[in-house]
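Every protein chain of the complex appears in place save one, which is left out.
Each chain gets a letter, A and B, in the order it is written, and its residues are counted from 1.
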Amino acid sequence: MAHSSLYGRSLITTQDWSIRELEEVLELAKDMKQKRFTHPYRNCLDRRTFIMLFYNPSVRTRQSFEAAATELGGHAQFVEPKSMRLKSKEKAGETTQDAAVVMSRYSAGIGIRILEDSISEYGEGNKLLREYERYASVPIINMADDRFHPCQGLADIMGMREHMGELRGKKLVIMWSYSPLVRSWCSVQEAGILCTRLGMDVTYVYPEGFDLDPEVMEMCEENARKAGSAFEISHSLKEALQGADVVYSRNWMSPLRYSRSKEDELDSYKPYIDWKLTMERMRLTNDAYFIHPMPVDRQYEVEDAVADSPRSIIYDIAENRLHVQKAIMALTMGEL
Amino acid sequence: MAHSSLYGRSLITTQDWSIRELEEVLELAKDMKQKRFTHPYRNCLDRRTFIMLFYNPSVRTRQSFEAAATELGGHAQFVEPKSMRLKSKEKAGETTQDAAVVMSRYSAGIGIRILEDSISEYGEGNKLLREYERYASVPIINMADDRFHPCQGLADIMGMREHMGELRGKKLVIMWSYSPLVRSWCSVQEAGILCTRLGMDVTYVYPEGFDLDPEVMEMCEENARKAGSAFEISHSLKEALQGADVVYSRNWMSPLRYSRSKEDELDSYKPYIDWKLTMERMRLTNDAYFIHPMPVDRQYEVEDAVADSPRSIIYDIAENRLHVQKAIMALTMGEL
Partner (left out) sequence: MAHSSLYGRSLITTQDWSIRELEEVLELAKDMKQKRFTHPYRNCLDRRTFIMLFYNPSVRTRQSFEAAATELGGHAQFVEPKSMRLKSKEKAGETTQDAAVVMSRYSAGIGIRILEDSISEYGEGNKLLREYERYASVPIINMADDRFHPCQGLADIMGMREHMGELRGKKLVIMWSYSPLVRSWCSVQEAGILCTRLGMDVTYVYPEGFDLDPEVMEMCEENARKAGSAFEISHSLKEALQGADVVYSRNWMSPLRYSRSKEDELDSYKPYIDWKLTMERMRLTNDAYFIHPMPVDRQYEVEDAVADSPRSIIYDIAENRLHVQKAIMALTMGEL
């Protein structure tokens, strides 16, 4: 057993890694899915600790990372920083430097999840991850921050490839949908930068006023230019869905989220309650697949008929979170 | 290593399984107790994840299930659904279907605990378990719901057999006792159906007004009829305790629990504060053993002199939770 060339690397967003490196993750994840409990992967993380810092609670992420560490022979510690006496703007406590250095002594790697609810300004979560990365001597894995969600992005790709084969030239529509849940930008942004980069034609469609991070939109444009693929932003559902091979229907917050109350934010969604992925709308597409990072709000984001149809691959993608994360952990902090 | 014939089966109540199947669990549990950390059981759940959903907190159950998974070479994830964005009557969130399918992708099995405090109507907890069972592709293990507690029932049997040998024809008295803790019906109901089924003579004794689930009482009657044993309900402690070989003294809530306030519920217990298992009362019995699912309320449910006497087998039964659960996990979701 030896270390891979990715050993020691953090993963904050797929954009930081080369395509070759991302393909290495995806290839290993595929092999790990086939040989889930067997040699040679069962000891990649033998007796090692992966620390999971959950500034925000989570279903999928905690379960899949904890299972991933177990399957590799290691153990994932579930830690809620609210139980840590960490320094913040408001109160005295331990600095990020001290926390990061000491956790590096105990663990093979640190996962961090911090979403829009735990911060006071867009971008702060991602900045905190970068700060941990600066001080830690083990890899920092982004388990979803306010900007990016690399594990979700890679699981999306893995799932689409399983069902569609080569993705180059296929059209992905990332569609805003109504939901009273005020969701983060991380998943839909990661999908945009990663799919354009791998040569998919990507269209974001949303009501006026729901713009995403302009820097990330520029990345998408630049990625598409380099890959020779198309990138578009549209406000017409009908136009956008034409010819779609995949539809990603998902709520996201507005850019005004931090400058108004949660009530006002939610009120601003109401005129668009009709933005829902229905079977009727699916008929506009090229018999598209439905994807979603889950949990799905079946009341609003999508009709049951779509979510339960044979073209819905949400469960396979959810499962792929496990395999992708095992591959990332094995490559960046384990032995192979 | 191979799968047992019980592989893939859920365990919601012992009533769902055949006597032969239950005896298989008990026999394996006995062997596992003798060979606790040794071959061949140490890898039954090798690197597998068992997800524990705790709608209600717990001492015994969490500790014993988590230790059980560890001893079998697997890992039990402790999850509190309050941290999951699950759909409920009141709020949007993930459906049971989506949660169950995805957890099935990550785990070898799912344990669920949901008691009277987390529901608004008797039976709801058990219904939720059945709903998980419908959608999950891995076994659902009941870690105590509002109706049943199969692991406790099996641990009771294992402990009584260790001390008394053959149970057929022995008299078990399940006695309501005062306590300000408002306890669930699950343990005493599971004991009733399982002990009648295995040929014990079972008497429930309680003050008027503390009837248990009539459907479960019918099961007890039917089980006793088939087994050729006796089943009785009594309101006279003195009569009931005569000739008892085992006394199970335990508080339980009234059937009015959900139609009145907790204060009114508790007030209704007060006239019966004298319902406590004392040494004096034990003298009415056939030198009976004392059993209890723990935690014991030593102030009210039972005198220390009884709980600490050589006839008290509560600690052995508590330990047996571990062995029984290891056997259930190995048979339903592991390899042997």
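The definition used in the following text is that a contact is a pair of C-beta atoms (placed from the backbone, for glycine too) under 8 Å apart; a residue touches a chain by one contact, two chains touch by 3 or more.
Fair warning: this is a prediction, and the values are worked out from it, not measured in the lab.
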Which of A:74, A:125 or A:199 sits in contact with the chain that's absent? A:74
One chain is left out of this view; which of B:220, B:306 or B:322 touches it in the full complex? B:322
Could I get the residues of subunit B that touch the absent chain, sorted low to high? 37, 42, 57-60, 62-64, 66-67, 70-71, 73, 75, 78, 179-181, 294-300, 314-315, 318-319, 322
Missing-chain contacts on subunit A, rising order, are 46-49, 51, 74-75, 77-79, 83-85, 92-95, 98-99, 101-103, 105-107
